[in-house]
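Accompanying notes for the structure given below.
Complex shown without one protein chain; remaining protein chains in place.
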Amino acid sequence: MELKTKVHAEEGKQDLLITREFDLPVELLFKAHVDPEIIVQWKIMPNTTARIIKFGGKKHGSFEMESTDAQGKVVSRVNGVIHEFIPNKRIIRTFQVENGPMGVMFEIYDFEKLSDNTSKLNMHVIYESGAIRDQVLKMPMDKGMGMAFERMEEIMKKYK
Amino acid sequence: MNLRRDVFQAIADPTRRAILVLVASQSLTAGAIASNFDTARPTVSKHLQILTECELLKQEQNGREIYYHLNPNKMKEIANFIEPFRKMWDDRFNKLEEIMKKHKPKK
Partner (left out) sequence: MELKTKINAEEGKQDLYITREFDLPVELLFKAHSDPSIIEQVMTNPYATAKILKFEGKKHGSYQTQSTDAQGKVVFSSNGAYHEFIPNKKIVRTFEMENAPLGVQLEVYEFEKLTDSTSRLNIHVIYESGALRDQVLKMPFAQGLSMAHDRLQEIMKKK
């Protein structure tokens, strides 16, 4: 079966493009990315619980999120600022795992309506260097993101 | 000798750009170059002088004639469009330094 989530990374560059089509209207695809109560249900690492400390879903807003393991220990904190926030169309933001080795990432989310019931997500992620991007690619990224997207699609279908 | 001319200003003129194209393929005398333009001979000479002063053109004596040819190293400098970008930042930083030098140092 073909993987629905596609990761496109060119040799020698410091960015990558993740694309995925969804059986969701674009409004629900967008909602899944900006509603704090929904984000914590799918945009998380396996075997962790996420808590949103701050989420300003607007231009020049910012966000902070914390993940804890089954024992309640904090395993990671992420934060960033939102440069652009156009409902159902586009989010541009920075993203960084605190005290992590990957530096700051620059993410451009483009939300595309395909039909009344389907939509497409284009995630352009730019890293501080090609070396960091290559490190990220070593992780089973498409699988991890693929699973998260599947989970999200299931959650959002209930909102139709 | 005159001030070294700004190379970007030199190529801003369309006639001078046309001259550079002519000598790119072969060395030419001033007369041969001028015959390609409707412009008066003294004007063409002035263009040649500007181009020589900024080192885009080099002169070479061959018998009794002086031949003009393109200086490839200088052309590379123009192809390097980074120079104006660098100068822009440099000007900005010079100004910053000047302004901040007037501030009392923090102790």
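As written, the chain order gives the labels A and B, with residue 1 at the start of each chain.
One rule holds in what follows: contacts are C-beta pairs under 8 Å (C-beta built on N, C-alpha and C of every residue); 3 or more make two chains touch, one makes a residue touch a chain.
Being a predicted model, the structure only gives us computed values, none of them experimental.
Novice: Looking at A:81, A:102, A:136 or A:155, which makes contact with the chain not pictured?
Specialist: Hidden-chain contact among the options goes to A:81.
Novice: Which residue numbers on subunit A touch the omitted chain?
Specialist: 12-15, 60, 62, 79-84, 92, 94, 96, 104, 106, 108, 124, 126, 128
Novice: Touching the missing chain, which residues of subunit B?
Specialist: Residues 6, 8-9, 11-13, 81-90, 92-97, 99-101, 103, 105-106 of subunit B touch the chain absent from view.
By our rule, only the chains that are shown with their structure count from here on.
Novice: Taking each chain's centre as the mean position of its Cα atoms, how many Å separate subunit A from subunit B?
Specialist: Averaging C-alpha atoms per chain gives centres 51 Å apart.
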